[in-house]
Structure formats: C-alpha cells, structure tokens
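Removed: one protein chain of the complex. Kept in place: all other protein chains.
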Amino acid sequence: MEEIPNVLAQRYASGAMREIWSPEGRIIAERDLWIAVLKAQKDLGLPVSADAIASFESVRDQVNLESIQERERVTRHDVKSRIEEFCDLAGAEGVHQGMTSRDLTENVEQLLVLRSLRLIREKSVAAMIALSKRAAQYRDLPITGRTHNVAAQATTYGRRIAMFGEEMLLAWEAFDTLVSRYPARGLKGAVGTQLDTLNLFDGDVAKVVELEERFAKHLGFEQVLGAPGQVYPRSLDFAVASALYQLGSGPASFARTLRLMAGHELASEGFLPGQVGSSAMPHKMNSRSCERIDGFHVILRGQLTMAAGLAGDQWNEGDVSCSVVRRAFLPDCFFAIDGLLETLITVLNQMEANPAVIEQENRHYLPFLLTTTVLMEAVKAGTGRETAHEVIKEHAVATARDIRSAKVRENDLFVRLANDDRIPLSSEDLDAILDRGAKATGMATAQTDAFNARVAEVEKRFPGASSFQPDAIL
Amino acid sequence: MEEIPNVLAQRYASGAMREIWSPEGRIIAERDLWIAVLKAQKDLGLPVSADAIASFESVRDQVNLESIQERERVTRHDVKSRIEEFCDLAGAEGVHQGMTSRDLTENVEQLLVLRSLRLIREKSVAAMIALSKRAAQYRDLPITGRTHNVAAQATTYGRRIAMFGEEMLLAWEAFDTLVSRYPARGLKGAVGTQLDTLNLFDGDVAKVVELEERFAKHLGFEQVLGAPGQVYPRSLDFAVASALYQLGSGPASFARTLRLMAGHELASEGFLPGQVGSSAMPHKMNSRSCERIDGFHVILRGQLTMAAGLAGDQWNEGDVSCSVVRRAFLPDCFFAIDGLLETLITVLNQMEANPAVIEQENRHYLPFLLTTTVLMEAVKAGTGRETAHEVIKEHAVATARDIRSAKVRENDLFVRLANDDRIPLSSEDLDAILDRGAKATGMATAQTDAFNARVAEVEKRFPGASSFQPDAIL
Amino acid sequence: MEEIPNVLAQRYASGAMREIWSPEGRIIAERDLWIAVLKAQKDLGLPVSADAIASFESVRDQVNLESIQERERVTRHDVKSRIEEFCDLAGAEGVHQGMTSRDLTENVEQLLVLRSLRLIREKSVAAMIALSKRAAQYRDLPITGRTHNVAAQATTYGRRIAMFGEEMLLAWEAFDTLVSRYPARGLKGAVGTQLDTLNLFDGDVAKVVELEERFAKHLGFEQVLGAPGQVYPRSLDFAVASALYQLGSGPASFARTLRLMAGHELASEGFLPGQVGSSAMPHKMNSRSCERIDGFHVILRGQLTMAAGLAGDQWNEGDVSCSVVRRAFLPDCFFAIDGLLETLITVLNQMEANPAVIEQENRHYLPFLLTTTVLMEAVKAGTGRETAHEVIKEHAVATARDIRSAKVRENDLFVRLANDDRIPLSSEDLDAILDRGAKATGMATAQTDAFNARVAEVEKRFPGASSFQPDAIL
Partner (left out) sequence: MEEIPNVLAQRYASGAMREIWSPEGRIIAERDLWIAVLKAQKDLGLPVSADAIASFESVRDQVNLESIQERERVTRHDVKSRIEEFCDLAGAEGVHQGMTSRDLTENVEQLLVLRSLRLIREKSVAAMIALSKRAAQYRDLPITGRTHNVAAQATTYGRRIAMFGEEMLLAWEAFDTLVSRYPARGLKGAVGTQLDTLNLFDGDVAKVVELEERFAKHLGFEQVLGAPGQVYPRSLDFAVASALYQLGSGPASFARTLRLMAGHELASEGFLPGQVGSSAMPHKMNSRSCERIDGFHVILRGQLTMAAGLAGDQWNEGDVSCSVVRRAFLPDCFFAIDGLLETLITVLNQMEANPAVIEQENRHYLPFLLTTTVLMEAVKAGTGRETAHEVIKEHAVATARDIRSAKVRENDLFVRLANDDRIPLSSEDLDAILDRGAKATGMATAQTDAFNARVAEVEKRFPGASSFQPDAIL
C-alpha cells in the first residue's frame, strides 16, 4: 500500500510533538492510564498488588507495534491485543478491570491532548521571550507607524514588536487557564453513570468518586468531569482548537507585518548563517517562514471549523459522528501550532532590521507627520491660525504631488515652508521641529518595557523556556 | 429608502440587548466614556470643573438623534456634531480633550461589548438554574440511555439534562474568566504611543498611566491593554465570539436531543398554556424552539468565522479592513446568543416529559440491556459460561429479529429465556433481574445532585438570575 | 523519527486515490508533464527528438525514491535531482527546458487535482446508481413522512431516498461542469508573463499560445488560464473544495436520516454478511458508517475553510503563504470525499429496511394524518363543518393525550370516531379511509421513477460506474 505521511507532522512539527501522537506514544499513554487506574484501585483497597504495578511500570516503554499487530490478527480485537501484550511483557495481570472501552479511549486521547497543551504552553513562553528580546533590542529605534498601510505617526520598532507580543500574551493567559482547568472525562462507563465502577465497589459512592480523583491526579489532570455521557463534551475540543487559534493570532499579525516591512526593505526575516539570496537575485530575500506562519494560522482556522462542527451536535449520551473528524484534526491542530511556534522562534532568532532604510523612511514622511506642530509654532510666532493652516496645506499638497510625480525625490516640505515668508519660522526653527519629531514616540519605550516585564514574570514559571531552540526548519 | 430591519435584533433578541446596541445606546455609551475621561482628567489635576461633569451627567440620557443629524448636515463631521450636541445640552465644554477619534470609537465599542458580555453572563446563569431545576425534577426518572442513537444502558432523564448542563457550566466558567479580564484599549492616540496624552501631562509618564487606569475603572473595565496599535487586537473579538459559541454548545446539544426525544414522543418542548397542536394534526407538536436554538448555534458559527477572519490579519499599527466586518458581526453575535438563551429558557419553562412512554421504551429495551446480568446469574446458578452465552445470544438475536419483522410486538426475551431449560433461571428470577435493572442507573442521581450543587454556588453570585423571565418569543 | 501516517489516506481513502497523491504518484505526474512539454515543443519545431520522448515514456513508471533522495543529498536541489534521475533512467536529455520551477509545481499539482476530480466524478456516479437502485427497490413502500422530526404525511421510502439522491445529482451536475472546465495554469514563467517561453520562440507569440494549448491537451486539460501570476488563482482551489462539500451534502443528509430511522428501528445500515450485533447486545446495530459519512462532511467543511482562507488573499503576482496550507488540505479533501463515497456505497450495498416496523409506525400515525379526510367525508355525509371539526379535534387531542400517558397503546382515534354519533361515518367507512390513506403517497412513485431516469442518463456516460465496488472499510 502506498504510504502517505502526515505532512504537518513530518515536515513541520517537532520531534517532541510527534512523539506524543505517534503510534508508540499512544501505547505509552494508554499504559500510563492503566497504571494510574491500578494505583487508584490499590489505594482504595481493591486487590491489586504493588508488585504487579511495579512490573507494569518497568515495561511501560517497551513498545513493539509488530507484536501487537500479530496478536490482533489472532484476537481480532484491538484493545484486547494491547492488554495481552502489556500483561505478557510485565508478567502480570489485572489491567483494564472495571473499565469499558470508552473509559480507555476517551481518557487516553485527553491525556495526549493534555501533554500537547503543556508542550505548547511552554513553547509559547519561549516564543514570547524571543519576542521580548527583540522588543528590547529595538525599543529605541524610531520607525514610521502606519495605519491603513500609510504613514501615520512615529513609533519604535521595539514597541511594534511588543504590540504583537502583548496580543500573544493576552491569548497565552487564556490558554494557560484552559490548560490548568482541562478536565478528564474519567471512568464513567458506557453511558456515563459509572455503573460498573459502582458495582466494583459494591455501591460505595464515596469510593467511586475518590477513585476518579486519584486516577486523574496520577495522570496529571486537575479536574474530572461530573456527568459526561459516553464521551466528554466535544465543545471541550472546540475550546482547545479555539485557544490554539487565538494563540497563533499575534504571531500571524507579526509575520504579516514583517512581510510588509520586507517589501519596503525595512527588515527581513533574515537568513541562516552562511546563507545568501540566490546568486542571480541577491535582493530576493523571500519571507517564506513568515508566509508559513500565516499559512499555519489558516490551517488552524480550518481545524477550528472541524471542532466547531462537532460542538453542539451530541445526540443523547453520545455518538461517533465525531470519530473520523477527531482522528484527523486533533493531532493535526497540535502539529500545526507546533510548526507555527517552531517557525516563529526561528524567525525571531534570525530576523534582521535595516536601520538605515528605516531612517530614510522616517525622513521621507516626517515633515508630513509634523505639520500640526509647525502650525502650532507658527501661531505662537504670530501668524494667524487660518493663514498658517492655509499656507501649510498648500505646500504639503504640492510636495506630495511633486513626490508622486517624481518632480522631487526628497521630501522638501520644510524647505518650502522655510522659504515662504507667510510662515515666520526659520530653517533652524524647522530643523529643530524635525529633530524633536523624530524622537516623538510618546510612551513607546515605557510600553515596551512594561511588556518585557510581564514576559519576565511568566518566564519565572517556566525556567527552561528561555533556552529553548527550535528544530531546524525545511 | 426601504427600511430593512436587523432580523436578529428585532425578532429574537431581548429589549435589554437591543438597548445596548441601538443608536441611542451607542450615544449614551459614548457620553459615559467622555464623562469617565473628564473625571479621570479632573482627578489628575487638569482644569476640569466638577460642575461641568455634573452638567454632562445630568443630560446623559437626553438623546435626540434628529438633532444630531441636523448638526452633522452642517458640520459634515459625525464626532464633532455629537460633541456639540452634548455640550449644548449640558451648557458646558471640554469633552474629547486630548483624544483622537480611535480613542473614542474603539473604547465605546468595547464598552458595548462589555455590557453585552455581562448581560449574557447573567442570563446564562438563569439558563443554568432552569436546567438545574429540570434536572432535579427528573433526577430519579429512569430512561433508556442511547449511544449511536441506539439503546445502550439505563440512565435518568435528570442526569441527561445535567450532562448538557455541565457542558454549559464548563463553558460558562471560561466565559466568566473572559468577562472578568476583558481589557479596554485605553486612550492610546493615533498609533498607540499615547503621544497626545503624554503632551497633555507635559511628559509625566506616571500620570498618563494613572489616567487610563482611572478612566477604565470609571467605565467598569478591570484591565487596560499596554501596547495596542490604532486598534485593540482583533483576536480579542475572536475570543469573545468563540466564548459565545462554546457557551451555546451545551444548549445546542440539549435542544438536539430534545428534538430526537420528541420524535419518539418521550418528551416535547411543550406548549404555551392554552396552546394545542393544530386542530388538524394534534399529534404534531413541532420542536420549533429547539430547532431555533440549533439554528442560533449555526449563526454563531458563522459569526465566529468572521471574527476568525480578522484575527491575525493586522497590518502594522492597524487598518480598517475589519471595519465593515465588525459593524456586522459584533452586535449580531450578541443578538444571536441572546436569542438562543431567551429561547432556551422558554423551552426549559415549558417542556414536558411523557413518563409513560419513557417507561414503555425502557421495558422494550431493558431485556437486551440486561443480558450480561442474566449471563452472570445463570453462571452462578450452575450453567457453564460458554453454554449460557450461546443460549442467551440465540434468543436475543431471535427476539430482535421477531421485533423487527413484527412477529412480536413486546420484547419477550425474558419469557423465552424462562422457557429454555438450558438456563436455570425461573420467571421470578428473571423478573427480579428486570426490576433491579430498571433502577440500575449507577451514580446518575448523585451526579445530578453534584451538578445542581455547582449551579447553586454560581447562583449565589447572581441573586437576580433565578427570577429572570424571557421575553415572549414569536 | 516517529512516522505519523496520514490517517485519512491510510484508513479511509481508496488505493486509487492514494496512488494519485503518493510520493510515487507525484513523480509520475511530474514526468507526464515534462513529456507533455517535450511533445508540444517538438510539435512546434524545437529540436526535441522523438527518440528522446520515447525513452522518457518508457521509464515513466520506474520510480525509485531512494535514488532520488540520494541525488538530492548531493545536489541539494530537489527539482534538479528529479531531472537527473529521469534523464539517467531514460538515457536522454532536455526535460524542463524553458521552464521555471512554478511551471512545474503548479501544473503538477493541478494534474493531481484533475485526476482526483475525475476519479471522484465517476465514483459519485457509482454512488448515485446505488442510491437509484435502493430508490427503485422501495419505490412503493409507504412510510411516515416526517417534518420537524414529527409525523406529517405519507411518502414512500424509495421517494425519500430519491430526495437525497436528487440533492446529490444537483451537486454532481455542478461538479461535472467544474471538472470539464478546470483550467491549467500553464507555462507562464516567474510572474506569469511567459517571458522565457517567448524568448525560446524568439518572440513568436502565436507559438507561445500554441505550445500551451498542446501542452494542456496532452495532459487532459480542456482549458488554460490566460493571465495568472506566479500561481494560479487560489479561488480555484476554493471552487474545488466547495464543490466537494456540496457533493457530500446529499449523502450527509441521507446518512443522518438513516441514523434517525435506525433509532426507530425502521431501517439500519446493515451488517456485513455473517456479521451480527455484539453477542451481549444483539439489538445494538450502531450506524457507525453513517456517522462516519457525517463526520467526513464536517472534515470537508474544515478543509473548505482552509481553501476559503487563501482565496482573495493574493499579494501582487503571488506569495506562498498558501504553501503549507495547500500541502495539507489539497490531498486531504480528496481523501475525505473519497472516504465518504466509499462508505456511502458500502452502506447502500448493505442497508436493510424493516417493513413490518415501518408498517407499525404508519398505523400509529395514520389516523392523525387523515383527520382532514375524515372531516371532508363527514361533511359530505351531512354533518355541519363546524361540528365535525370540533368533534374530530376533541377525539384527536384525547387520543394523543392517552397515547402519551400510555392509557392506550394503539392509536384508536378511528374507533372513537366510529363510536361517536355526531360523526355519521361507520367503522367500515373509516376503515376505507384508512386503507386509501396508507396509499396516499401522491406522486411519490412517479418522482422516484423520474429520478431514476435521470441517473440512468448519467450512467450512460460512465459505463464502468455501475460495477464499481468499494474497498472493504474498517
């Protein structure tokens, strides 16, 4: 049979993420779950031996997919064959006791989700640290702020990066809350009533509750759902997909803006050390990685649609019209966000600014951006407001027209104003306005510092994040 | 000009929600914002008189749309005309000082969003209380649990409702967090650097920060963004739309399940007092309101797509490719969720169960659901496991076939088993199994109570919610 | 590295579809394209030898991925390594002459798309034939038509199937048009101006145009785009994804309705020969395949979102923010629709109806559905319209109430009417109404026949379709 690989996993996601969702990773998660159940059962007095648990734990990582497949060919039952394999490896018995198949599959999937969520949470912190470093580096570099893609007012490049960084941080805080609260379905049986577990404990309600809490804690869940059906509510998958999409939004806007800046040669996503543009076209530094980030965001949007298509569509205690959908989008949305973050950090590591071109652009637009200041100063110096307004407008419009028709190359508005007697400001006066104007970036630096301080706070919780390095990207 | 009304607002949303987003509501929100700025400016020593503030406050609700339009025809500037109107009404001056137009429009929209979020938060609590009451009412009514739309195991009707209720509660908790954290863009000027405000305070950074905090507090925001551009990040709109969609998911599944139950005549969404089915078709109690709930959920999904299309698409410090989109979906997503919740509460108020039909269905499926118990008892009574299994299977398959071919009308599996000597169980033994089986709903009741207890906790924070009554629906 | 397979491809899609999109399939498509270019170049007088073309054709299917990778390790250039491999195999030269890399990649992808479109077009015909057969089989079987999931009026089961079949046929006709018109981007060079090809033909515009037409014809395209940029317009991918979604809509509704019918035991998706329900639960014939069909439709919706996210987002002559997105959704949407159709045909092959249960349901609802007829007949027999209406309503409401409260099990409305003197109709009169009513399916049969006739027309164009058999599904 033709082998078609999962392109998101193989080309873009990290090894760590692939490991979670690989066939081996699933087997291991399943075994972790069985062990967690055994421990909880033992805690609550069921006849489970410590030795058996130790034996199971010792062979947890011995995954032999061929052997399992071989068993399945005989038993024709997938769960049974994996139970047998695990028991034979451990030389022990007793896993899967009192469980239905959904007790296994739902919770195993949630365990994979939880592990992925945690991986992404930390990698996002790494990305925010990288954004923060770049924001700090360029905190004082004035740049022409644009609205409607047109020059509007000065800001700093670092502050621009902090703007997208704060958007990501905002999403991250919501994401962090989701991860902390993410609840397991728990051992609820065929339709959710915990009938089998209740029978296992001869009707002891308190023990049934306690079992689940211990089970969840062993696996790392903070919460367990109280009354799910056969399946956990699919709006929980939606919440995950939505949080991932929101998390990718700040990076997507950052990447889009860097693509725009590259078009003006103000900055680029940079090259790997040693790399140059193609020899034929050295000017052509394509923002391929930034484009890729924006691409991942579109992919996440599609996966969000899939998740949204399942939420609110539960029939009674559950059906599996969601089955094929979740097989597809659940791993894939983690591969996509993982690829997005890997690419983002790579860009942040490599990106370059061209301060000289940035400075040129500032000079080009500054006179236009400063006309209100000129007006104010002219009025102070004695011109009537109406007159000053009229004169400035006249020259500004003419300058803009001359630039667009290439009559002039440099923005000479201030020269024209200096030469017009109706405006009682000298060349020196106007130069001074220009000098101050270039630095009129308001609170940009303070805002950047404030963002960096918030990232530093987050960083404390994830000490390993600052040294994170992405895999090499294709 | 033909007047086309907003159908979501006019047909489905509540008066309270329409008020927020009406032209008058927007004017009032804008005035609240101007007053909040004045107060903050006064707090920080700018020359704003308490009298002026009082005057503005006293005319806040005097909204005359014609008069404003009249002014706009003269000034040809919308903001200016509203400033003039407000000042003339108050006989005072000074609003909009040190603000750019985005300082006004972005924050006003956010104020409308915040007010809507709070309205929905409380209305959702009312809905959860109504769910909780129904869950309590039916907590002990056994019902045939279905998976894959096919009978699977017994549960209770109250527990089924609690299942969807818990899904909603899970979403509500995330929603509540969002509402609490929802940050204002603040007074950030043209590209976000707060240049104008900084100039207003002669470069006093601390005062600029303090102004915003006071401004936000006066309006009821808990947080202010630190470094947005011309606009607040549009992924925040996405977070709102997504939270609304998630909030609607539990209700959508509940409504879908009630539509399914109505098809089996187990329950219906009920009629208004005095209402009957059409005289020609008294059997035809259409689940129109439940269908409508599911419809609203689809609408919210479309609005989510619009919000998702803006997130991650910011160019530099901002553009307004989002403008027309937000004009459309932002009010509409609140009208949709409002209509959904109004309809949901109406259904919860009116819904009816048919316990006799529910009981019939239980009896019809129970023998099939209890075959594992019969097997266990037969083995206890001395039959070999293999034999018992074979015999039970033989009769079960035959019974199912006879039901499908209408050879029998009632499920007589237990009669067949009683009559088969290979199974050493008497009619009485089997009847006893049936009796116990009908009550074998595991932890259903305890789970229902646990859900109700959690809703009761939430209710404490929103004491008015329990007496909420929806507007009459069309 | 952990191998993560593409789950849609490996679990659900057919071998034929996997072949198209497999690494080998891509290599072969690329070689087909190179050969098509060579032929067109030769046709137009460029020095390309017939022998070389023959040599290339003879080794077209000899794909050795390892050898290509080996070359790539040396050249570090993917296209170059594949050219070398092909030339070495053929012992010839000259492929890729006058082409840029996008001339290759865009057209190769389109070739894969075109092949997939054709495969799906024919498989859809097979599905419609299968629908048509089932419609014919059940064309005269009366069934209770439902609106709002509640009994409304009689129809036939065959007509219900034809209803969904017609929805599919409607989509298929649009799909067929799309396939017929699907245009190749053509050999347009780096930004679309055909500069290189024009140089190759020394400025001979007519030959440039002719070359493309021949190239496209050799590959099976009916049209070539006139003025694309670096890439073909991504709204074309959207058109494809959208057509696939529409094509899946009729099947999705059919599957959903079969899931509903299974819940009433009117019908089921059936079992494979020899298969029974689980021994413990013989009643439990889960509609897993129908659920899967609905699941595929949700997946297609997500892929549609991805395609929609690229359409309308072209910057200048093109960028590759679409690259990662298309790598993901383009093959996957074909795997999804392929899986949907394979599953659909499997269901159609295996599905079962339970005429006895259908008959029971009819009898249960028929009296309610026939009250207008009774009214008419009572009026003819002399009762006043008002009186008759009142009496019928009184009994109908009471009967419905008694059924819901299980006072009666069978719908005895007509018995009650027969016993009421105010209605001058005898038991016999009413029985006659009931008999006629059961057959009052209007034009259902004629409509079914009309649908079948249209499918038969389509079938003529695709003679192989009627013998198509799906792969065994998991």
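Which chain is which? They are A, B and C, in the order written, and residues in each are numbered from 1.
Here is the rule we go by: contacts are C-beta pairs under 8 Å (C-beta built on N, C-alpha and C of every residue); 3 or more make two chains touch, one makes a residue touch a chain.
Note that the coordinates shown come from a computational prediction; the quantities given were computed from them, not determined experimentally.
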Candidate in contact with the missing chain, chosen from C:Ile4, C:Ile68 or C:Ala171: C:Ala171
Residue of C:Gly145, C:Gly270, C:Gly339 or C:Pro367 in touch with the missing chain, whole complex considered: C:Gly145
Contacting the left-out chain in the complete assembly, out of C:Ser14, C:Ser81, C:Ser116 or C:Gln230: C:Gln230
Sole residue of B:Arg327, B:Arg385 or B:Arg409 that reaches the chain not shown, by the stated touch rule: B:Arg327
Hidden partner chain, residues of subunit C it touches: 145-149, 152-155, 159-160, 162-167, 170-171, 173-174, 177-178, 181, 183, 189-195, 198, 205, 208, 225-230, 233-236, 238-239, 242, 245-246, 248-253, 256-257, 260, 294, 297, 301, 304-305, 308, 311-320, 440-444, 446-448, 450-451, 454
Touch residues of subunit B, complete complex, unshown partner: 1-12, 15, 18-19, 21-22, 24-25, 259, 286, 288, 291-292, 294-296, 298-299, 301-306, 309-310, 315, 319-325, 327-329, 331-332, 335-336, 339
Interface with the undisplayed chain - residues on subunit A: 146-152, 259-260, 262-265, 276-277, 279-288, 291, 305, 309, 354, 356-357, 359-360, 365, 368-369, 371-372, 375, 389, 392-393, 396-397, 399-400, 403-407, 409
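The working rule: only the chains that are shown with their structure count from here on.
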Longest centre-to-centre distance from subunit B, chain (CA-based): C
Distance between the centres, which are taken as Cα means, of subunit B and subunit A, whole angstrom: 27
CA centroid of subunit A to CA centroid of subunit C, Å: 35
Residues of subunit C touching at least two other chains: 259, 286, 288, 291, 305, 309
